[in-house]
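One structure is given below, encoded as structure tokens.
Apart from one protein chain that is not included, each protein chain of the complex appears where it belongs.
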Amino acid sequence: MTLVFSFFLLTLLVITAVAVVRTRNLFVAVMLLGIFSLLIAANFLLLDAADVALTEAAVGAGISTVLFLGALALTSERERTATPHRWLSLAVVVSATLVVLYATFDKPSFGDPEAPVHQHVAPWYLEKTPEAIDVPNVVTAVLASFRGYDTLGEVFVVFTAGIGVLFLLSAQHGHAAQRRPDAKDESDIGLRDDLIPRVVGRLLVPFIVLFGLYVQFHGDYGPGGGFQAGALIAAAFILFALVEGEERTLEALPFNTLLALMVSGALLYGLVGLAGVFLGGNFLDYSVLAEDPVAGQHLGILLIEAGVGLTVTGVLLVIFHAFAARDRF
Amino acid sequence: MYYVVAFATLVTMGLALIRAVLGPTVYDRVLSVNMFGTKTVLLMSVIAFLAGRPDFLDLALAYALINFIGVLAVLEFFKSRAARRAQEAAEDDAA
Amino acid sequence: MMQTVLDILSWILLTAGGAFVLVGGIGALRMPNLYTRMHAASVTDTMGAVLVLAGVMLQAGLSLATIKLAAILLFLLITSPTASYALASAAMIAGIKPDAGRAADLEDDA
Partner (left out) sequence: MELLGLYHYWVFAVLLMIGFYAVVAKVNLVKKLIGLSLFQSAVFLLYITMGKVTGGTAPIFQDGNVDALFSNPLPQVLILTAIVVGISTTALGLGIVVRIKEEYGSIEEHEIQERDRR
């Protein structure tokens, strides 16, 4: 029966995607992208991927909409020109689709336990997690411990993307501010005039942060972890910025603190890895961090998840502030 | 019984999607997104119990907490656009 | 005995909730203009959500899940009217006037 639900959601997904591409109004495309994200998160949940669905929820529900809207405010809301060579592109894409569809016939049927993906590595992770790491959430165990290198790389990609956005958008920062000093005061108040969003927003911010911390530290036992928590906490501060204005958010959490968060998270991750080397193990081998290997694993996972959470929060907020600061000039 | 609710929610999602695709104004689309959000919360709570995994409720909780940020961002977007247009008009008048 | 009563009660709540959700969805599709559609959509956010979550809560019994469901319900009841307010406010700024007599709407980009 859940398979029927899944089919229905997937069909809606395709309709949404077609609508996203067809509309010439970019604002509408962003709204439809929000629906797309909700649908794909529901699909992930039906496919047993609770952690992935939580990540999609944390990122897709607030942050990506806010970022796209910020970019639209700085560029334009409409596609001005019609698609050139439309039929040629369509022909190319349709033939490519047919090739990919042809390839799917070699795929093992949906949910087949005998499929090649399930034969190698994954059973080993499921078998070893209880004895070697002893956390209930196998996804967290694989993410933070078995494949710690991989996650280290991902954290640095996120970090680099944050630095890239800073380089691109904070150029001429001071210069532009001098150019139009009056523009700042009028558009920076956010929704401070709207009493209802302001009260509700202020009320919810602490709860979202609290939930973010729960997701961060409960990630060993249920769906969650640093990536989801970072996105949730960033969403809380973005909400605060929406209802109270940029200025006050930067007072509460100054830009330099955000940079420090970003850097310290990545550093913490790397240092935990190095600590393993100095204590006589391998890089990112947490077993040597404590007397008991399993306790060492727990400590290591806690620390690197904290590092991930710090970096993701820092980077997402830095990106948000970079776009929002441009908006005012 | 969960199936009845899940089915009703899915059909409503479909209807909301039709409204989002048809428009006609951008605000109808925002309305659909918002409706979609609450429907997803309901669907996820029901799926959590259908699958016998109450820990999936964290997801529904996440959506319940942060889904309205998108709509607030839309309001902020239109307000600042209106302010920008008013300012541009004032500058044009001055020039 | 107690369990049966609870089951029946929760099934009634769930079915009624499903019905409200469906009605709201049909309303959001069929109503003539933005503000009336918003009115229909909010039925699913309030009545639908309250009944469905209450029904699920009765099934969950006294556990952590019930507390989470209560939190979900509380936050939904706080956030969805706020979202409706924000949407109506944005539409008003853009100049869409509530007009019961007019069936059609302005086009995109109004």
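The letters A, B and C name the chains in turn, as written, and every chain counts its residues from 1.
Just so we're on the same page, a contact is a pair of C-beta atoms (placed from the backbone, for glycine too) under 8 Å apart; a residue touches a chain by one contact, two chains touch by 3 or more.
This structure is a prediction, so every number in the text was calculated from the model and none was measured.
Interchain touches from the omitted chain, evaluated on the whole complex, reach A, B.
Only one residue from A:18, A:195 or A:252 touches the chain missing from this view: A:18.
Residues of subunit B in contact with the chain left out of this view: 51-53, 55-56. Residues of subunit A in touch with the missing chain: 6-7, 10-11, 13-14, 17-18, 20-21, 26, 29-30, 33, 36-37, 40, 43-44, 47-52, 55-56, 59, 63-64, 67-68, 70-72, 74-76, 79-81, 83-86, 89-90, 92-94, 96-97, 100-101, 103-105, 107, 109-113, 115, 117-118, 121-122, 125-126, 129-130, 136-139, 142-143, 147, 150-151, 154, 157-158, 161-162, 164-165, 168-169, 221-223, 225, 227, 230-231, 312, 315-316, 319, 322-323, 326.
Please note the rule applied: only the chains that are shown with their structure count from here on.
Chain contacts here are complete: no pair of chains fails to touch.
Averaging Cα atoms per chain gives one point for each, and the point farthest from that of subunit C is the centre of A.
A separation of 28 Å divides the Cα centre of subunit A from that of subunit C. Here the spacing of subunit B and subunit C, counted between their Cα centres, is 12 Å. Separation between the centroids of subunit A and subunit B, computed from CA atoms only, is 19 Å. Counting only residues that touch two or more partner chains, subunit A has 25, 28, 191, 194, 197, 201, 204, 207. Of all residues in subunit C, those that touch two or more other chains are 75, 79, 82, 86, 89, 108-109.
Contact residues on subunit C toward subunit B in their complex (touch as defined above): 10-11, 14-15, 17-19, 21-22, 24-26, 28-29, 34, 37-38, 41, 44-45, 48-49, 52-53, 55-56, 59-60, 63-65, 68-69, 71-72, 75-76, 79-80, 82-84, 86-87, 89-91, 93-94, 96, 105-110. Subunit B contributes residues 3, 6, 10, 13-14, 17, 20-21, 23, 26, 29-30, 32-33, 36-37, 40, 43-44, 47, 50-51, 53, 55-56, 58-59, 61-63, 65-67, 69-70, 72-77, 79-81, 83-84, 87 to its touches with subunit A in the complex. Chain contact summary for the complex, subunit B toward subunit C: residues 1-2, 4-5, 7-9, 11-13, 15-16, 18-19, 23-28, 30-32, 34-35, 38-39, 41-42, 45-46, 48-49, 54, 57-58, 60-61, 64-65, 67-68, 71-72, 74-75, 78-79, 82.
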